[in-house]
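Apart from one protein chain that is not included, each protein chain of the complex appears where it belongs.
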Amino acid sequence: MFHWLEKNPFFFAVGVFIVIAYAGLIEILPNFAEAARPVKGLKPYTVLQLAGKEVYKKDNCIACHSQLIRPFKAETDRYGQYSLSGEYAYDRPFLWGSKRTGPDLHRVGNYRTPDWHANHMWNPKSVVPDSIMPAYKHQFTNVADLETAYAEAVTVKKVFGTPYGADIAPGKAAYEKELKTKILPEALKIATEMKRDDLIKMVKAGKVPEVVALVAYLEKLK
Amino acid sequence: MQSNATLEYDYTIAKLYMWTAVIFGIVGMTIGVLIASQLAFPDLNYLFGEYGTFSRLRPMHTNVVIYGFTVSGIFSTFYYVSQRVLKVSMGESKLLMGLGKLQFGLYLIAATGMVVSLAMGITASKEYAQMEWPLDALIVVIWVIWGVIMFGLIGLRREKTLYISLWYYIATFLGVAMLYLFNNAEVPTIFFSGGLGAWYHSVSMYAGTNDALVQWWWGHNAVAFVFTVPIIAIIYYFLPKESGQAIYSYKLSLLSFWGLMFVYLWAGGHHLLWSTVPDWMQTMGSVFSVILILPSWGSAINMLLTMKGEWNQLTKNPLVKFMVLASTFYMLSTLEGPIQAVKSVNAIAHFTDWIPGHVHDGVLGWVAFMIFAAIMHMAPRVFKREIYSKSLLESQFWIQTIGVVLYFTSMWIAGITQGMMWRAVDEYGNLVYSFIDTVSVLHPYYALRALGGLLYLIGMFMFAYNFFKTATAGRRLEQEPRYRSPMA
Partner (left out) sequence: MNGMIVKALVMAGVLIVGTLVVVKQMNIDLSDPINMITFIGAVAIAVLAFGVAAKYMAQMKNDTATGELAEDNWDGIGEYKNPLPSGWSWSFVGTMIWAIWYMLMGYPVNAYSQIGAWNKETKEYNKKFQAKFKNADKETLKDMGESIFLVQCAPCHGDTGDGMSGKAHDLTHRISKAQVLYVIKNGSHYFKYPIGAMPAGMAQGKAAEEVAAYVAGGLKGKAPAAWATCAGCHGQDGKGNGGQAPDLAKIDSTLINQVLTHGKKGSIGRMPSFANRFTPVQEKALAEYIKSLSSKE
């Protein structure tokens, strides 16, 4: 039979395809509906937090940080409660990572604060003298892309039914309103907690520095 | 059987991809050495402002070496090997030739787009699938063209039976096509938000655990269908061809191929051990990973046995050296991977440097070695010139071998130490080490790895020089060598 396949490329290709395709069906599909269910009380990311997640992606913290606490005593002692599937229901993409050059961050919001992050992101060695994490000073001047984050919120609401309120709607006007009434006040709160005048000034001028959005996101990780 | 004499193979496309493999190899490995050094000496993070941090450069490294260097290597060998084992020339069909050139042009555009977008921090953040949707779309086009060419050539073939290498090229085409499409399913936000925000931004079709499942179904099999399957295609042609030996066993080729196809796809769960995917799926991932040892070793053993009694060639021909050592590194990584996939071992190995160690056994010792050997075997035949320098090739081999050994031994020790330190408890049952303790202890190993990488990179430069000289200044050949590649 194999000799025959080797002389009949079409059927050969079909054979290969069948052999490689069904494993995925059996392994991936059964869990799909189950794993999509959020844990009770899980809130979707605010627009500011989404913008922070984009900073996390852009500066690629996932290169060094995981967001997955495995059910080992050593791990729950270090980071807190092991991770649950339902906690990730609004994570598109998932950001578990595959390398811990730095510590896990899935619950970092529980045990660090905005002003600690302000020190740490500006210069990690100022709080952890032996740190090998790069300083991210550019995040203190770069402006976060809130509009794209807002576009993402609208998209996941429309396409996947992520439970955002009626305010999250397409179009520039809705965005401007959200910006004034929700995003900037939330950012101001974080910036104030970060205790840096340059950040507070920027937010008051209507521009949210990347680091403020990032910290809003890190604070949500609990 | 038709005679070879009348057939002039057309290597235009193969040559183009040989050049890009060399260029991307230099770029990707230079970045590799830089990021390795940054972990040992963090001040190196600040050479290029926000564009030079470890985190921004790491995906640049992986993408350039995978989609630049390795994929170029795969395409160049495909455009060379497929003509020869099918006995058709690309030159016979204007259409196929045109498509080939188009594919290369689009490939260059996509690769440039990839580098620029990653530098800017535009990324979907899924490992080995960072590119955003416009580039995904382009890649699908490139892939489809490749499929048309592949099946076009097969349609025109004069050799009725498909050679083993082609089995693997066909599997590469199908595997990547299927996995890529599913994993990159994403929704561009611009279309749903009334035109707000960045046009290239998208969100994944899947969330959380589901996203992880699909991603590692891809991630694991990207390893399978980019670092394994096409590289086996390469070795099945170039080792017997260079050495003039017949393949040891058809049966072993057959079982290894279908075994690999059957088992590989199941093993992806080993990237998600102890995560929130169901326990039974994790166990399946472990089990199939261990079963995968034998289909993987089958190909390597088949190659090593093909060289039975040919010690002479091994000592005298650097290309054979590269390929034999590649087979053994392939054996090392396909035993190491499965053992790291055992749940208890993964509890330690996952998230540590032992994984990059495992990765580079495979990519440096197996993938890159095979690509070097294949390019050097093709060079005299496509440029009709002798290889410029044998001694350079010989030194490259040794320097790079030392480089790989330094890389994997240092990361092996570093990873195991780190993994065990994370778990270590004192006599009171409390964690002994703060996280930073487990980082500081790695410094010497990070430095050693950087040194190993530097050696490997030096070898890469020697190779590039040798290749360039071969193409432009090697001694002219009157006749195509039948087996062993001539070198000065």
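Note that the chains take the letters A and B in the order they are written out, and that residue 1 is the start of every chain.
Rule of thumb we're sticking to: contacts are C-beta pairs under 8 Å (C-beta built on N, C-alpha and C of every residue); 3 or more make two chains touch, one makes a residue touch a chain.
Predicted, not measured: the structure shown is a model, and the values here were computed from it.
When the missing chain is restored to the complex, the residue among B:L304, B:I402, B:A464 or B:A488 that touches it is B:L304.
Touching the missing chain, out of B:F48, B:W280 or B:F468, is residue B:W280.
Of the listed residues B:T328, B:S391 or B:T472, the one in contact with the hidden chain in the full complex is B:T328. Contact with the chain not shown here comes from a single listed residue; of B:A21, B:M90, B:A347 or B:M460, that residue is B:A347.
If you put the hidden chain back, the residue from A:V128, A:V159 or A:L188 that touches it is A:V128.
The missing chain lies against subunit A, touching residues 71-73, 76, 78, 80, 82, 110-113, 115-116, 119, 126-128, 193, 195. Residues of subunit B that touch the chain left out of view are 1, 4, 84-85, 87, 159, 161, 163, 237, 240-241, 244-253, 255, 259, 274, 279-280, 282-284, 286-288, 290-291, 293-294, 297-298, 301, 304-311, 314, 324, 327-328, 331-332, 335-336, 339-340, 342-345, 347-349, 409, 412-413, 416-417, 419-421, 423-424, 426, 428-435, 441, 482-483.
The rule is short, and it goes like this: only the chains that are shown with their structure count from here on.
Inter-chain spacing, taken between the CA centroids of subunit A and subunit B, is 29 Å.
Those residues of subunit A lying in contact with subunit B across their complex are 2-3, 6-7, 9, 12-13, 16-17, 19-21, 23-24, 27-28, 31-32, 35-36, 57-64, 66, 68, 70-72, 74-75, 77-78, 83-85, 87-103, 128, 130-136, 138, 142, 145, 147-152, 154-156, 158-160, 170-172, 175. Across the complex, subunit A is touched by residues 38-39, 42, 45-46, 49-50, 53-56, 58-59, 121-127, 151, 154, 160-162, 167, 170-171, 174-175, 178, 182, 187, 189-190, 192-194, 196-198, 201, 203-204, 206-215, 217, 254, 258, 261-262, 264-266, 268-269, 271, 274-278, 281, 284, 347, 350-352, 355-356, 422-425, 430-431, 435-436, 439-440 of subunit B.
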